[in-house]
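Note that one protein chain of the assembly has been removed; the remaining protein chains are unaltered in position.
Naming follows writing order (A, B, C and D), and every chain is counted from residue 1.
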Amino acid sequence: STRTKIKQKGSDTMLELAQIWAEEYVKVNDNVTLSVSGGGSGTGIAQMINGQIDIADASRPIKKHEIAIAQSQGIFPVEFRICLDGIAIITSKNIDVSEISFDQLQGIYNGTIKNWNELGGSNLKITVYGRQSNSGTYVFFQEHVLNDDDYRTDMQPLNGNSQIVDAVAGDNDGIGYVGVAYAENRASELNILKVKEGENAQPILPTIENVATEDYPISRYLYIYTNSNPIGELARYVRWILDEDGGQKVAENLGFIPLPQYIIEEELEKIS
Amino acid sequence: MKFDLFTLKKYDYKKIRNLKDNAIRKILFGFGATAVIFIIIILVFLLIEGLPFFLEGDGIDFFTGDVWDPSSPNTPRYGILPMVLGTFLVTLGAIVIAVPIGIGCSIYLAEIAHPKIRETLKPIIEILAGIPSVVYGFFALIILSTWIDDFFNSTTKLNALTGSIMLAIMMLPIIISLSEDAIRSVPQEMKEASLALGLSKWDTIRGVVVPAALSGITAAIILGVARAIGETMTVLMATGNAPVISFDMLSSMRTMTATIAIEMGEVPFGSTHYHSLFAVGIVLFAITFIVNFIADRVMKRFREKY
Amino acid sequence: MSEDIEIETRNLSLWYGDKQALKNIDMKIPEEKVTAIIGPSGCGKSTLIRCFNRMNDIIEICRVKGNILIDGKDIYDKTMDVVELRKNVGMVFQKPNPFPKSIYENIAYATRIHGIKNKKKLNEIVEKCLKQAFLWDEVKDRLDGSARSLSGGQQQRLCIARALAIEPKIILMDEPCSALDPIATAKIEELIRYLSEKYTVVIVTHNMQQAARVSDYTAYMYIGEVIEFGKTKQIFENPSEENTENYITGRFG
Amino acid sequence: MSEDIEIETRNLSLWYGDKQALKNIDMKIPEEKVTAIIGPSGCGKSTLIRCFNRMNDIIEICRVKGNILIDGKDIYDKTMDVVELRKNVGMVFQKPNPFPKSIYENIAYATRIHGIKNKKKLNEIVEKCLKQAFLWDEVKDRLDGSARSLSGGQQQRLCIARALAIEPKIILMDEPCSALDPIATAKIEELIRYLSEKYTVVIVTHNMQQAARVSDYTAYMYIGEVIEFGKTKQIFENPSEENTENYITGRFG
Partner (left out) sequence: MKWKTIKEHIIYSLLRLSGLFIVCTLAILLFYILSGGIGKISWEFLTNFPTNGMMSGGIFPMILGTLSLMTLTMLIALPLGIFSAIYLVEYAKPGRFTNAIRLAVHNLAGVPSIVYGLVGLGLFVVFLGLGLSLVSAALTLAIMVLPIIIASSQEALRAVPQNIREGALALGSTKWETTCHHVLPYALPGMLTGSILALSRAAGETAPIIMTGAAFYMTHLPSSIFDEFMALPYSIYTLATQSSNAEATRPTVFGAILVLLLIVLCMNLVAIIVRNYYRRKYRW
């Protein structure tokens, strides 16, 4: 067929988003065939570097050394922010702790804090859930919350946000981090913690508004990357993603936070 | 052979036959060679991509290091031990569960069950063998893990035990059908000899039939183990995948296969991480190759006996 | 026949499914003698002797009518303990079939299950039986070796020793030499003659010369019937039936 | 021996791997007669006749030295077309091995691959061969039935008919009756006698009576050697070797 093929791959956090984008986009433009896969932000970026795909979904910004490798292979990644996401810290219902600081989170995830009573909870060993290493969430959390410490080795790396939600909900001493949308969906089964950046800061709950205003401290952009500035059908698609009534609306429906107008303008300029 | 096609006549029928015979021999040789080349390519490719990792000086750390953290922003570490241990423990658990049930069931099928029961059970076993591993993984993920959690009150639902039980169920069909074959191929005369000595049926099974079939049964178990070691999706979905060194069957573990499955997608080609996964692949390949080789040997000895 | 009778069949018939393999067999096998059963292939020789220790029980389609008395007791009686019967009636098969265990274990296994666990006593029994089977000298240095490493003839003698170990009164042999070479055959035949001093031996054979050499009595069977039964000498030299004579002189078979 | 010679072996030796199975065999098998090869089990009878149509070629470990001349041509010569040779030297095996096809196809098959495709001609050949093998009357109404549904004796005769269909000059038979009952055996023996009018027949047998009944010449083999070869009558009544006499009179074997 004469349809242009667009291969999109990467972040599991964005998998569903990307899929519905594809679903919706072909309704308005049937000149393209879109294929969407997950695997993790690292997977997406790596395959972009390897020249296998057109769009890499990433829930973290590309790293410097990744750019270097890409350029050495003749690939020039161009970054688009496409929406905002917050990472919620969740525990099971029976944990009687309601807020947590960055220091405490770092302690839990690098292994220095092992028991809930160190956080003022009851005497229970902490079981730690996280994402697998190719996940953007994994990297983002490591960079922003752990200050680049290594994760404790007995963290259970799960393959998706929903697996973490499942695991934490069913485990009476577990803790985990997931995209806010995932936490909101199952709020009734979970204890969503308020988070404060410094010891004395105000603990904030990860609600949509708090993330949109970037008050919630573990907020981040979600990105897509293309090889060079997109042209042709690829450009049309990216433009649609950034469109208020197109991709942004889909993102909002899924519990992500749409971009403010000024950022959209900035991003649109990258499309030739 | 010098041969002119145009001078062929009816009475050259014999020559045509011989010519055809030779041509076909060559064509078949071509197919055989292609298949063999295919197989050799696998080996060569695996080695080409994996060996650089050993040569880059991480080789020793690879086999002795107890931390696997290739994407650390600080110092990536490539220690295969946690995964070897994970594979070992999960497989061991599966063996402990599957071997008694498997042998028991094969004895039952071969020696005790009414032929009608045998004929109904065998397709059931074949169905179990045919179920794709992702289905087992799904079952482990949403149902078995909950049961385990309720029953053992474990800290985590996805743990080595969940994986072991699932693997055991996947091993059983192999163990049962191969051991049943082995038991049934013990010659009837052997059983008759034992019965003729005034031994009961159970004495015959225990003292004569099972010992005689032992190498066949052993081979069956080894092949089951090879399957368990190489299984990917089930353990990926069931064991929680934490690359830790732990001997607690209720804690999460990661196997070698799961490591490759999880990380293969994220690595830029040619990077150290990429080669390290091929190195894990080589280790896995070597282990299963050796296990299969042993099974093959044992089986051969068994065959030679009769 | 003036000897004591060990096995007596009364109007014995046997079917495999619908096919009758034995037809109204009446026969009296004397004690402590060698009785040979000869006849063309498929005539029912094996089937007959497998009735004597109820080995046919394990063939599902097999049905038996009539009686077999051993020492006056009907072995097809309901109260008969088959395991016990087989202990008293040993059997040696056409193809040597030692267990895949050591030579020692081949003999000791059944003995042990039958209740003798004392190590010293076991040793004695193993030695005695191997001696009786003329095998002791050949294997005494390698009792722990695998029975499968013995030659065919040695294996067959081991099977005989194994049968002797459970102290039967009767020994049934179904073509015990058909898989053996002439020298091994000669040894087994010698052994059979020797055994007949203490045991009742029933032997099936294809080889008429062999029957003539080793047996005291001979039964000639033909398509499920015993055509003639009597002293071996008489059967071979002066058969009363033409069928028998034809067979013995090689006009068929 | 005044007859024409069909097969001649000259100093023929054969090894399976390291094991010598035939030792310097010199033998002249006359044309259009039945030659029987007898001897104890494992002496090399089968091995010998399988040399005559180079059937041993398919056994990888088998090595041959010496010559075999058939009609004066050395069949182990490099220029020999083995397929052609086997067409001229038919073989019938110990166990009847009809192809699992129809009776008709069993016979028509070989004929067809050798170039005769005419349907009418094929029919004629099938009928002729079945008649020659005394099988026609028994199967003429069910030529399309499976060959496997025939009885053992019928199957063996079918195999003989199949061998006749390729119009060989020599027919080799390796214990063709050992799997058969006496009645079937009698029929095959009759057939062999009849075939010897037109074909050179070589038959291996275990059964000395059979050899005496059907053959004109007899070769007695012992551990890879031909001990004695001559007219059957002479071998059986007046063997010149003691070994032969011992075997024939049943002192062993």
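Operating definition for what follows: contacts are C-beta pairs under 8 Å (C-beta built on N, C-alpha and C of every residue); 3 or more make two chains touch, one makes a residue touch a chain.
Keep in mind that what you see is a predicted model, and the values were worked out from it rather than measured.
In the entire assembly, the chain absent from the figure touches the shown chains A, B, D.
From the options A:D166, A:E233 or A:E267, the residue with contact to the unseen chain in the full assembly is A:D166. Contact with the omitted chain, checked across A:A181, A:I224, A:V238 or A:A251, is made by A:A181. Within the complete assembly, B:N18 is the residue of B:N18, B:S72 or B:T272 that touches the hidden chain.
Remark: the omitted chain is touched by one listed residue; of B:L55, B:V96 or B:V135 this is B:V135. Interface residues of chain A facing the missing partner chain: 1, 3, 5, 7, 12, 15-16, 18-20, 22-23, 25-26, 32-39, 50, 52-53, 158-163, 165-166, 179, 181-182, 185, 254-255.
Across the interface with the omitted chain, chain D contributes residues 53, 55, 58, 60, 83-87, 90-91, 93, 95, 97-100, 109-110, 113-114, 159, 162-163, 166. Although one chain is not drawn, its touching partners on chain B can still be listed: residues 17-18, 20-21, 24-25, 27-29, 31-32, 34-36, 38-42, 45-46, 49, 100-102, 104-105, 107-109, 112-113, 117, 121, 123-128, 130-135, 137-139, 141-143, 169, 172, 176, 200-202, 223, 226-227, 229-233, 236-237, 257, 260-261, 264-265, 269, 277-278, 281, 284-285, 288-289, 291-293, 295-296.
By our rule, only the chains that are shown with their structure count from here on.
Chain C and chain D have centres, each the mean of its CA atoms, that are 36 Å apart. Counting partners per residue, chain B has no residue that reaches two or more other chains. Contact with two or more other chains is made by no residue of chain A.
Because contacts link the chains in a way that matches no line, ring, star or complete pattern, their graph is best described as other. Against chain C, in their complex, chain D makes its touches with residues 40-42, 181-182, 185-186, 207-210, 212-213, 249-253.
Interface residues of chain C facing chain B in the complex, by the touch rule stated above, are 53, 55, 58, 83-88, 90-91, 93, 95, 97-101, 109-110, 113-114, 148, 159, 162-163, 166. By the touch criterion given at the top, residues 81, 83-84, 113, 115 of chain D touch chain B in their complex.
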